[in-house]
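Yeah, one chain of the complex is gone here, protein chain that is, but the others are all in their spots.
Each chain gets a letter, A, B and C, in the order it is written, and its residues are counted from 1.
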Amino acid sequence: MIIIMRPGTTRQEAEEILNQIESVGLKPLYMPGTERTVLGAIGDERKLAGLHIENHPGVDRIAPVLTPYKLVSRECHPANTLVNLRGIIVGGKRFTVIAGPCAVENPEQMLLTALAVKDTGAHCLRGGAYKPRSSPYSFQGLGEEGLKILRDASEKTGLPCVTEVIETEDVSLVEQYADAFQVGARNMQNFRLLKALGRSRKPVILKRGMSATVEDLLLAAEYVVSEGNPQVILCERGIRTFETATRNTLDLNAIPYLKQHSHLPVIVDPSHGTGVREYVTPMAKAAAACGADGVLIEVHHNPKAALSDGHQSLDPTQFSRFMDELRPFVEAAGREF
Amino acid sequence: MIIIMRPGTTRQEAEEILNQIESVGLKPLYMPGTERTVLGAIGDERKLAGLHIENHPGVDRIAPVLTPYKLVSRECHPANTLVNLRGIIVGGKRFTVIAGPCAVENPEQMLLTALAVKDTGAHCLRGGAYKPRSSPYSFQGLGEEGLKILRDASEKTGLPCVTEVIETEDVSLVEQYADAFQVGARNMQNFRLLKALGRSRKPVILKRGMSATVEDLLLAAEYVVSEGNPQVILCERGIRTFETATRNTLDLNAIPYLKQHSHLPVIVDPSHGTGVREYVTPMAKAAAACGADGVLIEVHHNPKAALSDGHQSLDPTQFSRFMDELRPFVEAAGREF
Amino acid sequence: MIIIMRPGTTRQEAEEILNQIESVGLKPLYMPGTERTVLGAIGDERKLAGLHIENHPGVDRIAPVLTPYKLVSRECHPANTLVNLRGIIVGGKRFTVIAGPCAVENPEQMLLTALAVKDTGAHCLRGGAYKPRSSPYSFQGLGEEGLKILRDASEKTGLPCVTEVIETEDVSLVEQYADAFQVGARNMQNFRLLKALGRSRKPVILKRGMSATVEDLLLAAEYVVSEGNPQVILCERGIRTFETATRNTLDLNAIPYLKQHSHLPVIVDPSHGTGVREYVTPMAKAAAACGADGVLIEVHHNPKAALSDGHQSLDPTQFSRFMDELRPFVEAAGREF
Partner (left out) sequence: MIIIMRPGTTRQEAEEILNQIESVGLKPLYMPGTERTVLGAIGDERKLAGLHIENHPGVDRIAPVLTPYKLVSRECHPANTLVNLRGIIVGGKRFTVIAGPCAVENPEQMLLTALAVKDTGAHCLRGGAYKPRSSPYSFQGLGEEGLKILRDASEKTGLPCVTEVIETEDVSLVEQYADAFQVGARNMQNFRLLKALGRSRKPVILKRGMSATVEDLLLAAEYVVSEGNPQVILCERGIRTFETATRNTLDLNAIPYLKQHSHLPVIVDPSHGTGVREYVTPMAKAAAACGADGVLIEVHHNPKAALSDGHQSLDPTQFSRFMDELRPFVEAAGREF
């Protein structure tokens, strides 16, 4: 850790900090400059967290040398993690396609959509039973009834299923029905929920928050992994920027960054990342091209009637064309469906 | 509601939507233009939410005429709401100062800080027992033990106390100790938590999320109020932008906007809004000047040793100077401490 | 155009505006609602620009129906524009690769780099003679000397060359040496420069500004085209967001958006879009996958010694691997080098 002192700090203030650094077993360094004094701490700087050196009035800024996350970093664990989604391996040779409606609405809608995506070659089913919505007047999901409908469609098609969990107290209920948990963008920093999922044995798809940096995302994953669950899939789904032409700004730069800095699989959600049906296919191709391990796609057997996000959902015919168009890019990336 | 159709849509597609509008009792309007067709719906457009007109493939964009929130809007409720924080009225003549440490650390720290802020004229006490932190390796708060320590300091000083609640299942526990709930930026869209707080009788300080628009904030407040709890205080605490010179970008434009569009009281948190001790006082003055009803300030009896956010905390001497410097601006605003 | 009036506006205020709409030959519409009055104007709403209806104190918001740009829009001009870069057609079947150093430094550097990119299959040469730099203490480019060196390398390799112009008064000088102009992100809204380039006959590569929306970019292109020069290539090069892990956030959503809304070719600059050498190749693949017509790549024969942006430049060996890795994605997109 590098500590840049304010102009005019005294030797004594520097000594206070150097003594603190030494007290936790790191090697302190004193570097007086012509205009500023700089201090250093050599060793595992994570031990310094408890000292709160940033609080010292003589400190201007701190420049960490190491990443604040450890278990999810590629430095500590060079080999790719493979996540097992009830038989579907995410992060290996296969480019995984997880498809289904935004929200579970009723048994017929869920089953028709599930059969359609299964026919077309999707590997997993998605569908939300708990829907976090900006407005209290929007459809909020069917709750446990939705979980049952999703499970039923999953069993009838043989596709493993993923669904969002929005609250710690729901974890054990959702676990009974789903093959994997999804944590939505708004809950990426719901740390109690992350810890609860860290104590589950089922995989977790962790969506990046709308204003979360990639480092924030990796720290959120660290919460899950540090509680004992290494089966985490990271998901880029767009960030909030000044651009309003698309619902979010899909940050595909994040894909090579995350693959370089972490061993966890990374998937992309172009449905939320764009919010526009016509842009879902091009952005899924782009995701495959820049190294993603899969995509999360909203499909609805009748988007016009969808209770949530119909404008960004593909219908079965569009989804079939989507898979056909995506295939050459998956192959160009050396992957397969 | 105004519905802008895509170029080339047919009369029949327009009719489909016009019929839907009529079906919920609104008056449909058909406006064919030279390049685009525009449709309108006259009446209470919130009834249209269930129709999901945005899903129709012929629809390009929708321009709502009314705000999506209702109960919290000034249009529906012109008079200012006064929130009663155990005897301290927020939103009236008084400019309310809520002060205390970021985190409750131990009885001595809490009591010393509480006595100091009481002496200097603060009206309420703050202190966190549950701390959401980006890293799993940071201090996470004392939990119920912290609530007890806070309550004790509150009773010894006679100052009402506010504390953060991070989880639905904690609501009843926190309610036993605190005079008001605080919802942190990361939980502004934790809708289950908002609903639970809507069923409480204690006031809620709702902090704006890092990437939440002011409309998102008002919709979050609508969740609480629509469940039956009208005692909501909105809090601007900075948004996330490209500027990294300060921890967040304090969006003071939000103050006149929120006062114009809503009847709820609005306070400002310049400690998180800047993240820099020296900027807390100038930004608190600015908050008073542009119409805020109060401020939330981090004070610690010994910031150097603080377990959380010490670099943005004032010590008792600095807080005393803060109050002295703030007073002329509070008075210029026609308010009083 | 749709005009949403403030609550409480009078019939007379509405009449004032309706009369104005009628005065320029559009059909006015009056739609009184239960809570708000809405007005409409049917016809070519661009005629309304001179009326400044938004200034009227009774007006709350205006929702345009048509795009504010016209000549560059696909609605007005459905067929793709092909730009002729001295024999290299951009926007057709070929996926165009424009490569070279960030800055022209000296004849040897420019020629070695030019020969290397020519050998590897690049179609055009790039190199900056005028460098806009944040700090006055950074290298600012060689000026006319740099233009001569670039021209020389262009002629020795037979590759057409592109270079940045930063000032109206330089346009005729740059035109003597370059086959196409580049307008940098910082000059995207230098409207005097855009107009001057609109009076040239040489193509213009227009880079998106760091905080420009895609609509701003299309309006900037409209400046060039409306002065008489239809040979404009749009270039996505990353926007400024809260994410600092990469130099900019490459907004690839913009590619399908721009291709849908405009007939102009669109290329991508992954060197500036990421600022990280290792991410240039994956993001170029992603650009090809989502529909871009080409890429702009920084190559330097010795990046370690580069005077500008060496950390994001490829060396000749890396560039050769880049082309090999990119090819399958270009082919998957139905394009060719």
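The definition used in the following text is that contacts are C-beta pairs under 8 Å (C-beta built on N, C-alpha and C of every residue); 3 or more make two chains touch, one makes a residue touch a chain.
Since we're looking at a predicted model, the values are computed, not measured.
Engineer: Over the full complex, note down every shown chain the hidden chain is touching.
Structural biologist: Those shown chains that the absent chain touches are A, B, C.
Engineer: From the list C:190, C:229 or C:253, which touches the chain that is not on show?
Structural biologist: C:190
Engineer: Check the options C:27, C:133 or C:199 and report the residue that touches the missing chain.
Structural biologist: Spelled out, the listed residue whose C-beta touches the missing chain is C:133.
Engineer: Please pick, from C:146, C:230, C:256 or C:303, the residue that touches the omitted chain in the full complex.
Structural biologist: Residue touching the chain left out of view: C:303.
Engineer: Taking the full complex into account, what residues of chain B touch the chain not shown?
Structural biologist: 211, 213-215, 239, 241-246, 249-257, 260, 273-274, 276, 278-279, 282-283, 285-291, 328-329, 331-333
Engineer: List every residue of chain A that touches the chain not included in the displayed model.
Structural biologist: Residues 2, 4, 7, 29, 31-36, 38, 40, 42-44, 63, 65-66, 75, 240-242, 244 of chain A touch the chain that is not shown.
Engineer: Since one chain has been left out of the picture, which residues of chain C touch it in the full complex?
Structural biologist: Touch set of chain C with respect to the missing chain: 46, 49-50, 52, 54-57, 59, 68-69, 132-140, 166-169, 186-187, 189-192, 195, 209-211, 216, 219, 222-223, 226, 239-240, 277, 303-308, 310-311, 313.
As a convention for this text, only the chains that are shown with their structure count from here on.
Engineer: Pick one for the touching-chains graph, please: line, ring, star, complete, other.
Structural biologist: Contact pattern: complete, every chain touching every other.
Engineer: Calculate how many whole Å lie between the centre of chain B and the centre of chain C, each centre taken as the average of the chain's C-alpha atoms.
Structural biologist: 39
Engineer: Which parts of chain B, given as residue numbers and ranges, touch two or more other chains?
Structural biologist: Residues 240.
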